Every structure is written in C-alpha cells, then in structure tokens.
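For this depiction, one protein chain was excluded, whereas all remaining protein chains were kept in their positions.
So, subunit A:
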Amino acid sequence: MNTEIQGKSYPQTAPYAVGREKVREFARAVFSTNPLSDNVEAARAAGHADLVAPPTFPVVIQELTLQQLLADPSAGIDFTRVVHGNQQFTYTRSVIAGDELRATLTVTSVKTLGAHSMVTSETQIVDADDLHVVTAISTLVVRGDE
C-alpha cells in the first residue's frame, strides 16, 4: 500500500440517522441483553432521550469512513487482506437513537513491517449540533504475501 497517505483526511460523511431498530439490531448482533438498548421506557427512566446504543455501535459510523479509505485508489489497500489490529473508542457521550451523526477520518500513521502494512486512522464523530460524540481510532493490518 501507499505510505504517502499518512496525514490525509477524507470528506465528512453525510448525516447518519441513528434509528431505534438499528440500535436494537446492533445490540442483538453483539449479544447485548441490556434493557437500555432495547426498551425505550427503561432508557428514559435512566435519564436518556431514547435507546442507548451499545459501546461499540460507533463502529457503524466509523465503517462509513473506513470504506472511504478502502475505496481510495491512491491508498492501494486490498480489502480482503485487511485484518483489524486494534481499536479504541473515547466517548464524550454515548450514541442515542435519534442522533444524526457525521464523521471525518484522518490517516494518522502508515507503517510497513516486513510484507505487512499497518494503517492507523482516527475518526471524529459529531452530532447535528457539531458537538463531539466519540473518537474512534483503528489500526488495520494489510497482510502481504508470505
């Protein structure tokens, strides 16, 4: 892959409307049994405006930005050779059903290690008021031929 994409940012993604059923679908997929991600009354009783998405839900928004990176011909990344190296979420607040989120990815580092490449990116996710919700940092390992 091309190491010169270090420092590159991609255009902010179109607003993503977080729906209740999407939160429920994601919660089921990660084996959540937490009522705050499923039952609106329980979420409201706990002080939230609506369903609370599971902690890793922001990956749905981050994924949209990773698709920009993977589809960028100048990055030269073979999608089927990508495995995830590490991941971090730092939250200002949780994602709540009803949120409208936009995200911006910046490539923070590209390293080559033998046949493999490691690309680290940082995705800043903001809400409709442009307030920070969560930062998602991801390192992808692009496996080379061995």
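In this text, contacts are C-beta pairs under 8 Å (C-beta built on N, C-alpha and C of every residue); 3 or more make two chains touch, one makes a residue touch a chain; residues count from 1.
Heads up, the rule we're going with is that contacts and distances are computed from a predicted model.
This complex has a chain not shown, and the name its UniProt record holds, of "Cytochrome c oxidase subunit 2", "Fumarate hydratase class I, anaerobic", "NADPH-dependent glutamate synthase" or "Acyl dehydratase", is "Acyl dehydratase". Within the whole complex, the absent chain has one touching residue among A:M1, A:L36 or A:L69, and that is A:L36. Although one chain is not drawn, the whole complex shows that of A:Q12, A:N86 or A:T112 it is A:N86 that touches it.
Listed for subunit A, the residues touching the missing chain in the whole complex are 22, 25-26, 28-34, 36-37, 46-49, 52-56, 59-60, 63-64, 67, 79-94, 96, 143, 146.
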